[in-house]
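Every protein chain except one is present and positioned as in the full complex.
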Amino acid sequence: MTEKQGAYTGFGPEWQESKLSPQEAQRATSWVEARIDRRSMLTGKDRVEDVRDALRELEKDGEIVVHRITEQHEPVTARTLYGWTKKIPTNQLWHHKSCGQCGNIPGYPTSLLWLMNKLGTRYLDETDQTSCTAWNYHGSGIGNVVSLAAVFLRNFHQAYVSAKAQGLPEGYYYPLVHCGTSFGNYKEMRHFLVHSPQLREQVRKILGKLGRLIDGKLLIPEEIVHYSEWLHVMRERVREHQVIDVSHIRATVHPACHVYKMVPEDVIYDETVLDGNRVAVSTGLLQTLGAQVIDYSTWYDCCGFGFRHIIGEREFSRSFSIDRKIKVAVEEARADVMIGHDTGCITTLDKSQWIGKAVDKIYELPIMADCQFAALVCGAHPYKLAQLHWHASPFEAFLEKIGIDWQKAKAEFDAYLEEVKAGRIETLYDPKRAITSGPGFTRPAQIGTSTAGS
Amino acid sequence: MDEQVAVRPHPGPAADPVSENPPVAREKLEEIFEDIRNHPLYDMELHGCLNCGICTATCPSAHYYDYSPREIVQLLWTENLEGIYDAMQEKIWACAQCYTCAARCPFENSPGGLVMIMREVAIKHGMQSAKDVLRPFSRVLLKVISTGNQLAPNMITRDAFPDWGPNVSKVSAPLDVLRKAIPVPTMHTTDTAWIVNLRTSVELYTIWEETGVLQQIEMVDENLFDVIRDVMDEKREQYEEWLLEQEEDEHEA
Partner (left out) sequence: MSSAPILVVGGGPAGLTAAHALASVGQPVVLVDKADRLGGAPILSGYAKLVPSGEWARDAIGGMVRRVEQNPLVNVHRNTTVAAFEGEPGRFRARLSNGQEIEPAAAILCTGFTHFDSVNKPEWGFGTYPDVVTTTQVEQMLSSGRGVHCPSDGREPERVAILLCVGSRDRQIGREWCSKICCTVSANIAMEIREALPRCQVYIYYMDIRTFGLYEDKYYWASQEEYRVKYIKARIAEVTSDGKRLIVKGEDTLVKRPITIPFDLVVHAIGMDPNVDNVLLAATFGVKLEPHGHIARAPTYSAMGGTSRPGVFVAGAATGPETIDDSIAQAQAAAMAALAFAQGGLARAAE
C-alpha cells in the first residue's frame, strides 16, 4: 500500500530502517504467544458486579441475614468464570430436590444420596420443601417474580432451621440444589432481591406471614450451590471408590443452559478441566474417573426442553434434541453415552429418541446424569440404585461395555421387587428423618444423626 | 370532554388488511404496552439494542419457528405496539426459555426475560393465545399449585406421552411397587414427585394467594381455579385440625 517498502513518510530526516533480524522478529512473536495462552486478565470486580459483595453490604446495613457457609460445612474453594472464588460446602447438606428428577428420573437423586453415604457426608432429605416453581413459570407464565422470590426464600429458610427438628442448631445444614433450573432461577431471584428494595419489602411481608423471617429479616444464602458443583469438588474422593474402568468410554457432555448460562459469572471454570475454557462440572468428574470426554460441534446448544414445549409441543423438543444433540453426539463424536447435570435436559434427550424410529432417525445413545455415571463406576446397582429402568434410551449395551451384566442385575432387581411387595424395603437413611414437622414427626431424641439407613 | 375527543385526531384501530381478526383499539395496545413497560423487571431486562443478532444466532427456537429474540427486543425498544401485540398472539410462546440469549447479549439484555414479561401480560389480559397455549398445561398447574410439585410419577403415562416409547419403566411392576423400590423414603409416593409435608403445601398456597397467582389462573382457566380452591381449602382445614390436636395434646401433657 505504500509506494516504497520500508520508506518513511513525513516523520523527519533522521529516520532510518530498524532492520530487525529474523531472530528478533521471531522473538517479538513468541512474547505474545507465550503470554496470551493463559487467562492472565481476570475480570475485575470493578468491572462486573459480584452480587455476593452486595449481599454482604445489605447485611451490614441490617437489611437481611446471610446464611453463611462455615467451617462445619467443610467448604472447598472453586474458581468461577472470571477467576473469582466460590465456596462449595461439602458436608451437612440439605437436599433441595428436583420435581422432574424425583418424578421422572428417580435414579438421579438416589445416586447422589448413595454417593454421599459412601463418602460419609451428613445430609438431610426432608418433606418440608416445594419445587422452585420455575419450571411452571417458564413454561406457562403463571407466577411472577414475587412468587418465585418468596418460594426461594421459604425453602432456603426451611433449610436453615431444619436441623432444629433433630435438636441441632440453625444453619447446621446448607442447601444443595439438585435442579439446574432451580439453581439458575434462585440466582436470578437473588439478583433481583439484592437490587430491588420494593421486591424485598413485598417478599418480607409474605414471609412474615409464614413465620419465615430471622429477627424480622429476610434470610438469603451466601452461595447458591448446585449438586454438580459438590460432585466436582469431591471428584478425587469419588475416584477412591471407583471399581469399574471406563477409560475406553467415549462420553459427551451436555451442559445445561440454566446451570452455566444463567448468571454465568457464578459458574465453575477449572484450569485443570479443558484449560478452564468450558464449564468444569461433569467434564471434570468424567475425566477424573478416566473416561474420554469428546467435544462436538453443538456442545453449546440447548436440549430443546422448552419448559412448555416438553408438555404441549413436543414436536419441537424432539426435533431439536435429535437433530442438534443426539445425532451429532452419535455421528460426529461417536459417543457411547451422553452425560448431563440437569433435570429437563436429561428428560428431553432421553425420552426423545424412541420416536425417531418413525422418521428413520434411529439413534441409541444412553443418557444419564453425572452422578448416576459416578455411582455406577463406584459399584452401584444399575437398577436398585441408579434406577436406570426409568430411562427410555437404551442403556444395556453401555452397561455391557463397562462390564456390568445387566440381565443378572435385572433378575436381582425383580427379586428385590418381591421383597418390596412383602414390605421389606431398603432405604439410604432412616425414613423418620424425612419428616421434620406436622403429622408423622418424631422428636429428636428418638432418631440418630447418622447417615446410614436401615 | 366529548368535544376534546372529537377534535383530537384518533389514531384508529390497528388493523391488518388481510386478516379477518377484528382490529384492536389503540387504547388496548397502549394498555398492554404500559403493563409490559411497568413490569418491575422491564428495566433490568432491556437496556438498548445494538441489533447484532447474537441472541437469534444462539436461539434454539429460531431454528424451528418464525421466532427471533432480536425481533422481540426491537419491537419493545422501538415501541412498535402493533408488532408487540402481534408477537404476543403466537411468537412469544415459541421461546424455549433457555436464556442463552441473555448469557450472550453484549448489552446484557434478557430477551428470554422479556418474553416472560410478555407472557405474564398476555395472561393478565386473558389473551386467547395464553388460554390456548395453557390448555395442555392445566394438569401440571393443578399439581404445582396444590402440592408444590410440578410433576408426579402417575402423570407419566403412555397416554400422556405416547412418543416416549412403549414403557414408562423397563421393569414391569405396579407403579407404587416401583416407587417403593427407590431407596429414598421421600420418593415413596405416586401422586407427587416427593412426599410433601402438609404445612409446606399450605404455606405455598399462601404465597400463591399473596402474589396474585390465583387471579392469573382464574383469568385463563376458571374451572381449574375452582378445583384448586376446593383442594386447598380442604388441605388448610386438615392442617388447622392437626394444629388443634397438637394444642390439646400439649394441654393433656
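For reference, chains read A and B in written order, and residue numbers begin at 1 within each chain.
Everything below uses one rule, namely that a residue touches a chain if its C-beta (ideal position, glycine included) is under 8 Å from a C-beta of that chain, and two chains touch if they have at least 3 such contacts.
Everything numeric here is computed off the predicted structure, so don't read it as measured data.
Residue A:Arg278 is the one among A:Lys187, A:Arg278, A:Arg308 or A:Lys325 that touches the chain not shown. When you scan B:Ile36, B:Ile72, B:Cys105 or B:Met232 for touch with the missing chain, the hit is B:Cys105. Only one of the listed residues, A:Tyr269, A:Phe316, A:Phe413 or A:Tyr429, touches the absent chain: A:Tyr269. The residue touching the chain not shown here, chosen from A:Ser140, A:Thr298, A:Gln353 or A:Gln372, is A:Thr298. By the touch definition given at the top, subunit A reaches the unshown chain through residues 1-2, 5-9, 11, 14-20, 22, 24-26, 28-29, 31-33, 36-41, 43-44, 46-48, 81-82, 264, 269, 274-278, 295-300, 332-333. Considering the complete assembly, subunit B touches the hidden chain via residues 47, 50-59, 62-63, 68, 70-71, 100, 103-108.
One rule holds in what follows: only the chains that are shown with their structure count from here on.
One finds 24 Å separating the Cα centroids of subunit A and subunit B. By the touch rule above, subunit B contacts subunit A in their complex via residues 40-41, 44, 58, 60-61, 63-65, 93-94, 96-100, 102-103, 116, 119-120, 122-123, 130, 133-137, 140-141, 144, 148-153, 155-156, 161, 163-166, 168-171, 173, 177-188, 192-201, 203-204, 206-208, 210-213, 216-217, 220, 239, 242.
Against subunit B, in their complex, subunit A makes its touches with residues 97-104, 106-107, 109-110, 113-114, 125-131, 133, 135-147, 150-151, 154, 158, 184, 192, 195-196, 198-199, 205-206, 209-210, 212, 257-258, 261-262, 264, 300-302, 304-309, 311-312, 314, 316, 318-320, 324, 351-352, 354-355, 383-385, 387-392, 410, 413-414, 416-417, 420-421, 425-429, 431, 434-439, 453.
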